[in-house]
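A single protein chain has been omitted; all remaining protein chains appear in their positions.
Labels A, B and C are assigned to the chains in the order they are written; within every chain, residues are numbered from 1.
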Amino acid sequence: MTRRLKLGMVGGGEGAFIGAVHRIAARLDDDFELVAGALSSDAARAQSSADAIGLARSYADWREMAREEGVRADGIDAVAIVTPNHLHAPMAHAFMAAGIHVICDKPLAVSLDEGRALAQHARDANVVFALTHTYSGYPLVRHAREMVAAGELGEVRVVQVEYAQDWLAHPIEQGGADGRNRQASWRTDPALAGPAGCLGDIGTHAYQLAAFVGGMEPVAVAAELHTFVPGRRIDDHVQAMLRYANGARGMLWASQVASGAENALRLRVFGAKAGLAFDQEAPNELWFTPQGGEAQRLTRGRVTGAAAAHATRVPPGHPEGYLEAFAQLYRDAAAQIRARDMGVPPPPESTLLTTVDDGVAGLRFIEAVLASSAADGAWRALG
Amino acid sequence: MTRRLKLGMVGGGEGAFIGAVHRIAARLDDDFELVAGALSSDAARAQSSADAIGLARSYADWREMAREEGVRADGIDAVAIVTPNHLHAPMAHAFMAAGIHVICDKPLAVSLDEGRALAQHARDANVVFALTHTYSGYPLVRHAREMVAAGELGEVRVVQVEYAQDWLAHPIEQGGADGRNRQASWRTDPALAGPAGCLGDIGTHAYQLAAFVGGMEPVAVAAELHTFVPGRRIDDHVQAMLRYANGARGMLWASQVASGAENALRLRVFGAKAGLAFDQEAPNELWFTPQGGEAQRLTRGRVTGAAAAHATRVPPGHPEGYLEAFAQLYRDAAAQIRARDMGVPPPPESTLLTTVDDGVAGLRFIEAVLASSAADGAWRALG
Amino acid sequence: MTRRLKLGMVGGGEGAFIGAVHRIAARLDDDFELVAGALSSDAARAQSSADAIGLARSYADWREMAREEGVRADGIDAVAIVTPNHLHAPMAHAFMAAGIHVICDKPLAVSLDEGRALAQHARDANVVFALTHTYSGYPLVRHAREMVAAGELGEVRVVQVEYAQDWLAHPIEQGGADGRNRQASWRTDPALAGPAGCLGDIGTHAYQLAAFVGGMEPVAVAAELHTFVPGRRIDDHVQAMLRYANGARGMLWASQVASGAENALRLRVFGAKAGLAFDQEAPNELWFTPQGGEAQRLTRGRVTGAAAAHATRVPPGHPEGYLEAFAQLYRDAAAQIRARDMGVPPPPESTLLTTVDDGVAGLRFIEAVLASSAADGAWRALG
Partner (left out) sequence: MTRRLKLGMVGGGEGAFIGAVHRIAARLDDDFELVAGALSSDAARAQSSADAIGLARSYADWREMAREEGVRADGIDAVAIVTPNHLHAPMAHAFMAAGIHVICDKPLAVSLDEGRALAQHARDANVVFALTHTYSGYPLVRHAREMVAAGELGEVRVVQVEYAQDWLAHPIEQGGADGRNRQASWRTDPALAGPAGCLGDIGTHAYQLAAFVGGMEPVAVAAELHTFVPGRRIDDHVQAMLRYANGARGMLWASQVASGAENALRLRVFGAKAGLAFDQEAPNELWFTPQGGEAQRLTRGRVTGAAAAHATRVPPGHPEGYLEAFAQLYRDAAAQIRARDMGVPPPPESTLLTTVDDGVAGLRFIEAVLASSAADGAWRALG
């Protein structure tokens, strides 16, 4: 058996939903063991969080952690960065400087310049830098990408992508009967989240999914950001029109005030020959409809195709979900890290892992949307 | 029993899909009997079409029909205009001038000026002018409107409407193995369809549905028309962003090249308290989801509410469809015509019938979209 | 144009849901005009019902109607019998004796002997005898039958059919705040409905649908009837296991106390090569899934095949429903009546019309279920 990789984590202490998700995902396929962490910026909380999960080495300070783990003989192979956005860049730089591979939450950073510097550093330091665009870990998302690339849709003409939630429909970041919602607080604070609210939090997921499956990024965007909730300091609604180099057209909608929506990330791609539809909330099926023809419900486990097979654990009809998609990123990161450490090319099936370059693309999109919205929706080229 | 109204028809001869639909719709609730027609601009075809359906009075020329029917003692009460768009205005004027009520296909006309003149004429002539926005005849569309108006969604924030088809994904208007498709030919010919292709044909349906249910029209639009099929002289794809006076935002997408789509008109409205979703292809259900809550599947026949009850014929679980929605417009038109002829106000439940004023609103939308698209997507106010 | 046939109706007066349905169905395709009726056994109600719909000839007594219409020069071609079950046989005999074709509600009669006599009389009198198993009028039900017959499923192995409603979950026939429910009253009264309650009312629909699509009737049944509602004099729940001559197995479930169900008639047929599924509440789609393969959503309008095309009025994506399925029976009956009156064979596409023989088959099923249930579920052969 290949040895388990040693993983560290920054952020993700008690009360932080995403930390537990990362830990399950890292563990699910048995490629990583979590051995070190700086789980909170609050020293006491960091220690109690580490104790709660039986963590071997707990640090009060992430800078110290990067330094020490970089020099220990049994130091971590990779670090998971699961903090508010503004810390992604400094943390990632510190761990890369220590020769440690990085698995980082999205959005990559709070500006395109920051993102580009990270990409450059990753190349210079020769580390693997995975970005957790979870939804690209779904087998059928990868299968959809493969179908588009194989020309099964014909030339792509239309992209429709949307990501709707409703949990920010009211000002829960401003307190209430239950106090301030921690998740909402940092996500709606520009100092922590960066200049993009809904746009950065879920709009980038929608953008990435469309680019990943469609196999192309738009060349220009006309967009409008909006804030529905009084007192909120950041956008909670994004609408945008897209133009692609091949003449395709698209629309992107992201909203955190769409009453009734849970986590409704949906993509449709229409080509000259056929269309595809994927709904993140029903990830074990993918709809394919030829022009003028009948819809086919492709299912995880029954579709043939290398990409989907690689990301599948259980037979058809045994649903996989969000945690398995997340675990897929960890599994692919592990494969890439092992290859990198051995100085060999990564296994081809691991290369659908989203990376720092996808993060840079997301930041290009964010900046173009911000610019277009500021210019009353005028078309803006993507960096 | 109230007597059956006498109906005439212009257009709708052999090979014209919509003519048969109108005839079924007019007959379904037994309010009309078809007695006269000028079913084709081709005299021979007009006669053979009339013979095929056993029509009492067949005219070779619609002008003559308007004149004669206007003076006969047993002349028609109303005329159904089911021709290409460019003829709507001259025909409707002729019949209104003869004191005959009008039931007209959409879009109302080929320009906003034409539309306004029709609306003025209808008021001056004191005739009922129904416009066949079929989808507003569905019981659950009317129920949705009622729910929004009653405040069940709270303040409306987001409108998402789309209408996707795929039958024009290829240049079937330019001929092929089966010859030129007649439906496609006139719809893609600006001389017959007017300057708006997909925009006029189905974009106006989407626009009307959103306005009807949401109870409000946008104040500005930023739009982009596109033509995907080489050689086509008119748009086959519309994407638009919408702004409403109350701060709401919206998106409208209409496409006739969306491979796989049949007749996919879908509306979602999100308010501060709840969201609604309706899919024309599953018209016996309406989805209502409170913010943070569970989706409820409201069904035709089980929902209580006067508007839906009025438009329902059979019990829950016995699906009604497109023809029943269309018939509802005829039923409401009949009620209004009888009231008008008696000089009394129309029954309140008949007043959801779409009229010449909805047609003018559609033309306002068309002109704003054309203007915005010509200005590279700059926001344009709606007339 | 072929002339409209003259239709009479027995039963279906004010307050009888099914009378209005028959009238719409008869009118929808313009093959019939309703000219005579004995709409109620109550003379005053018969007259007021006739007046309400502008009926030309109203009779107080159906025997008189049969006699007079049989001898008038302009007498009715066919009669629709839409009364409680116990009257089907005497009425149908009377009209057949007068040389009048019959369109009769199901179940055909209240005993198998009665049913066999009707079938014999229909043959002797050389009249068309249509039985309104509405659901076999759906285009996709006919398409499903065609697919099975063409061997697309391989040898049929398993049949699963069910029909669930909830409107009799409580004793609404016994009165309440709104008084006794008329529909429920006669359906739960053995003197009017016959010995089979839920079994006769909807169990026969389920049975017929399975036989129609599967192309075979079971040879034996093991069944249990049950009455859940206290005080009810007739079954409101049926469960049965089926055996077929080719070794296939099946289950049938019908319930009128299935809380939440509207009109949930569903059929699944599994063969050695593929399976089919149809849901009456979504009649514009049919699911076909090859063994080990992906589900295909076949849609009305897109499926090719003569049977479906014959029963289709509007394009794909424009939903047809229950009334159109019902109208299909009238359309096919009209075609058969015209052919019979001309002494020629009926058009092949009209021959999927359900007839008196389907009614006899339903009564065979009823008697076998009653016998099995009385014998504590022992297997009983079908007549």
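Convention: a contact is a pair of C-beta atoms (placed from the backbone, for glycine too) under 8 Å apart; a residue touches a chain by one contact, two chains touch by 3 or more.
A quick note: this is a predicted structure, and the numbers were derived from the prediction, not measured.
> Which is it among A:299, A:336 or A:354 that touches the chain not included here?
Final answer for the missing-chain contact: A:299.
> Where the complex has a chain not shown, which of C:68, C:189, C:224 or C:279 is the residue touching it?
Of these options, the touching residue for the absent chain is C:224.
> Of A:5, A:21 or A:225, which sits in contact with the chain we cannot see?
A:21
> Touching the left-out chain: which of A:151, A:247 or A:321?
A:321
> What chain C residues would touch the chain not displayed?
Chain C touches the missing chain through residues 153-154, 157-158, 160, 162, 166-167, 169-170, 222, 224, 226, 228, 237, 239, 241, 243, 247, 249-251, 253, 255, 257-261, 270-275, 287-293, 295, 376-379.
> Tell me, which residues in chain A touch the chain that this view leaves out?
1, 3-4, 17, 20-21, 23-24, 27-30, 51-54, 165, 261-264, 280-284, 299, 301-302, 313-324
> Counting contacts across the full complex, list the positions on chain B that touch the omitted chain.
Within chain B, the residues that touch the unshown chain are 292-299, 302-303.
Everything that follows uses one rule, which is that only the chains that are shown with their structure count from here on.
> Select the chain at the greatest separation from chain C, using centres from the mean of Cα atoms.
The chain farthest from chain C, judged by C-alpha centres, is A.
> Between chain A and chain B, what is the separation of their C-alpha centroids in Å?
43
> On chain B, where are the residues touching two or more other chains?
Within chain B, the residues that touch at least two other chains are 261.
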